[in-house]
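Worksheet for the structure shown next.
What you see is the complex with one protein chain gone and the rest in place.
Each chain carries a letter (A and B) given by its place in the written order, and its residues are counted from 1.
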Amino acid sequence: MSAAFALWCVGLLLVAAAIGTAIPRRHVATPIVYGASLVASVVALAGALAALIGPAPVSTATLPLGLPWLGAHFRIDALAAFFLIVVNLGSAAASLYALGYGRHEPAPHRVLPFYPVFVAGMNLVVLADDAFTFLLSWEFMSLSSWALVMAHHRLRENVRAAYVYLVMASFGTLCLLLAFALLAGVDGAYGFEAMRVRDAGPVTAALVLTFALLGAGSKAGLVPLHVWLPLAHPAAPSHVSALMSGVMTKVAVYGFIRIVLDLLGPPEWGWSMVVLALGGITSVLGVLYALMQHDLKRLLAYHTVENIGIIFIGLGLAMAFQAYQVSWAAALALTAALFHVLNHSLFKSLLFFGSGAVLTATGERDMEHLGGLIHRMPLTAFTFLVGCVAISALPPLNGFVSEWLTFQAILQSPDLPPWGLKVLIPAVGAMLALSAALAAACFVKAFGITFLGRPRSPAAANAREVDRFSLATMFAFSGLCLLAGVLPGLVIDALAPVVGGLLGDRMPVQLDVPWLSIVPIAEARSSYNGLLIFVFITASASLAVYVIHRFASRVLRRAPPWDCGFPDPRPITQYTAGSFAQPIRRVFGTSVFLARERVDMPPPGDRRPARLTVELRDLVWDMLYVPVAGAVDATAGRLNILQFQSIRRYLSLVVAALVALLLVLAIWL
Amino acid sequence: MDGLDFDVAHLFAGGLVLVSFMMLYQDRLYALLNIFALHAIVLAFSVGWQAYIQDAPQLYITAAIAIVFKGIIIPVALHRIIQRLGIHREIETVIGIGPTMVLGIGFVALSLAVMLRVTAEADRLAREDVALALSVVLLGLLMMVTRRNAVSQVVGFMSTENGLILAATGAKGMPFVVEMSVAFSVLVAFVVIGVFLFRIRERFDTVDAQALDRFRRTRE
Partner (left out) sequence: MALIHDLVVQGGQLLLVLLMAPLLTGFVRKVKARLLRRRGAPIIQPYRDLARLLQKDVVLADNASWLFRVAPYLIFAATWVAAALVPTFATSLMFNWTADLIAIAALLGSVRFFLALAGLDIGTSFGGIGSSREMMIASLAEPAILMIVFTLALVAKSTQLSTISDFMLSSHVGVRISLGLVLVGLIIVAIAENARVPVDNPATHLELTMVHEAMVLEYSGRHLAVIELAASLKLLLYISLIACIFTPWGLVRADAGLAAYVLGSAAWVAKLAIGGALLALFETVIAKMRVFRVPTFLGAALMLGLLGTLLLFVSRSL
């Protein structure tokens, strides 16, 4: 696919946005806007697949927009093609889902105009080939998603979420602006081509990396810049949450990869330590935060933070290997990271779609009011289960493959010389393992409390299955999760041009391996066959079922639950989200969140109920953001006297500034 | 001929700077207005001379505007309004006349230093004109900043604008000079009207008191 073709798809999205603004009747506008977005995304997806798999060379396009002497440059290479696939797959699914979900939207005029612009912005960021276009599209993406977060603005928490999001997004854009300014240099060469060949010195490279990490990291959700994610992602409508969590964070990862691995050239190994450490901390903290949540969407948003941490661990490993020119290991690590990008966009979107379905059916996001939905919404429950199994990295689904590849990459690293890496990488490996285990716990909780057990509120008891479009989307993504899990060789080979373009080396060709296994390095070292594992499990289970049903008693009768002889039919006696997480909260939470439990037990004879209070503190918020916000407030208070000056004083300020600039000009020329 | 052109233009531009210094020196309102009228007349002569040597007849219109509008109409109008409103006729300065003059000299030096370096390749006549024009602009700004009286601030603003017109005409072949000077004149008119409406409202406490006034303290 050529870049011009991609631009036409983006144009179609913008037209859809215009239509959404123009037509006032929601029943007409909703299908048109989402249908057009679906068509545009599917077409772009097909084109991007063709670009990635086919032998098409790099293609560029220029539009006469923007700065007069620069224009707007767009380019599709292998990296851009892969991320276009991720973006358009996610947006196609979200559009299809929204065809059903959007009917329940209370404020469609606040969502419909901005949704295609959001998708268009993400596509343009991936396509951009110069700094100006990149930043402009980035801002499009941020502002349209901000508008979508503000869609239900009557809720105070949504307004606050949107405000925090806006501040963090502006901060991120500022950092990226500085990064690109440093890359462009004094000559002001804003095109990516020029930036690639220009050799920045080590100080500039370090600064660029810092700014890229801050800018892209804040959009992706690296700790400690993640605070906006769990506020903003749940506030938006569910299909938008899926896009923000599953796709927009990946666009931020794309920005990081583009700047650090492509434009900047191979970085020093010290920086890989920073990225690795940040990735490890992010993954553990993200999943611990997720475990403490009882709002389903907030849990999923915090979990996105964990997965971004895993991706950055892979990227850090790739950077470390590349710094020492062990390019085959770097290729393995980068393939693992990119595979996880694809996987996460698949299963996180699936989970958000499921939570949207639950929200539509019950009106609740709080797990403490749900339960028993597996009986009322069996199809949604099945797809949500597939998503939970996939995200917990269990074979034979796709989450396991990318984690396995990351572990294999970690195992190749003992030969790296620096001591810092030798000590850090095992620790990061332990953190990765810890986060994987905690993720499984988190999703047992999420699925178990929401869908299993007995309904904890009338809303949950009266839920109904959702519409066909939502179900179709969720089943499609479940199928993709399974496919990516049993045919990982296809994905790895599809990623080969991307990795090759960035690092100069690639993983061995997987399609040659017999039985569709994947062999990352050599047959004797490690191999994995998802398809056979899946076949074996299915065959063993079927064999067991057959044998049991042949030789054992087939009688089944229903009765009240046994419950050790203390049956209590009230749903309040079952475990809640908070109680499920209590053991883990005791083990990890006392140090990470300063979790404290207080029991207020009335004395005997007093008939008021006992009270259990759990106190959790978000240490990142308390130790970083509150002081910064306080300092900003204090400074603003001091500077407030500037609002009350006379005209003459203001004029003096202007004159002083003018004189100062002239002095600068005089001295430095 | 080149020498004479240059000298006369230089004379007028330098004269404008001198008149700006004279404005800085004043402490009575009526005198200030008269000096301002002189400022406008010198500007008109300078622009006219430029029109003659550059062979650009449209600049004569600018010169005419300068004389008529800024040399006659505005000073007369201001004179009348000041008389009617009984505005305080002494000009209070912020930092005293002496230090103001010293600052003024400093500004002139700065503008000469900057402009002569920046325009190293340009034509000699244009360079001098632009440097002196910047001095006039800065002196006008200085006057706005160091005066407490609203009228003198407006006069400072207008002299700044005169400096800009000097710069515009000094650069040979600059398009739209006439249009710019008309626009500037309209701008000045609005500023003057605005200032006086403000004063009127303040003095006579009209109904238009906005809520914001309660929260602002203005000191004259």
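Simple rule for what comes next: contacts are C-beta pairs under 8 Å (C-beta built on N, C-alpha and C of every residue); 3 or more make two chains touch, one makes a residue touch a chain.
Source: prediction; values computed, not measured.
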Using the touch definition from the header, name the shown chains in contact with the chain that isn't displayed. A
Which is it among A:V197, A:A524 or A:L639 that touches the chain not included here? A:A524
Could you tell me which of A:V28, A:A50, A:L155 or A:V587 touches the chain that is not displayed? A:V587
Among the options A:L14, A:L143, A:L532 or A:V614, which residue touches the chain absent from this view? A:L532
Just name the one of A:G280, A:G372 or A:P497 that touches the chain not displayed here. A:G372
Given A:I449, A:M507 or A:L662, the residue that touches the chain left out of view is A:I449
Full-complex contact with the absent chain, from A:P560, A:G605 or A:G637: A:P560
Write the list of subunit A residues that the hidden chain touches. 371-372, 374-375, 378, 385, 389, 392-395, 400, 404, 407-408, 410-411, 413-414, 419, 422-423, 425-427, 429-430, 433-434, 436-438, 440-441, 444-445, 447-449, 452-454, 515, 517, 523-529, 532-533, 536-538, 540-541, 544-545, 548, 551-553, 555-564, 567-568, 571, 573-575, 579-584, 586-588
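What we mean here is this: only the chains that are shown with their structure count from here on.
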Averaging C-alpha coordinates per chain, one finds the centres of subunit A and subunit B separated by a number of Å equal to 60
Would you tell me which residues of subunit A are touching subunit B in their complex? 644, 646-648, 651-652, 654-655, 658-659, 662-663, 665-666, 669
With touch defined as at the start, can you tell me which subunit B residues reach subunit A in the complex? 94, 107, 110-111, 113-114, 117-118, 138, 141-142, 144-145, 147-148, 153, 216-220
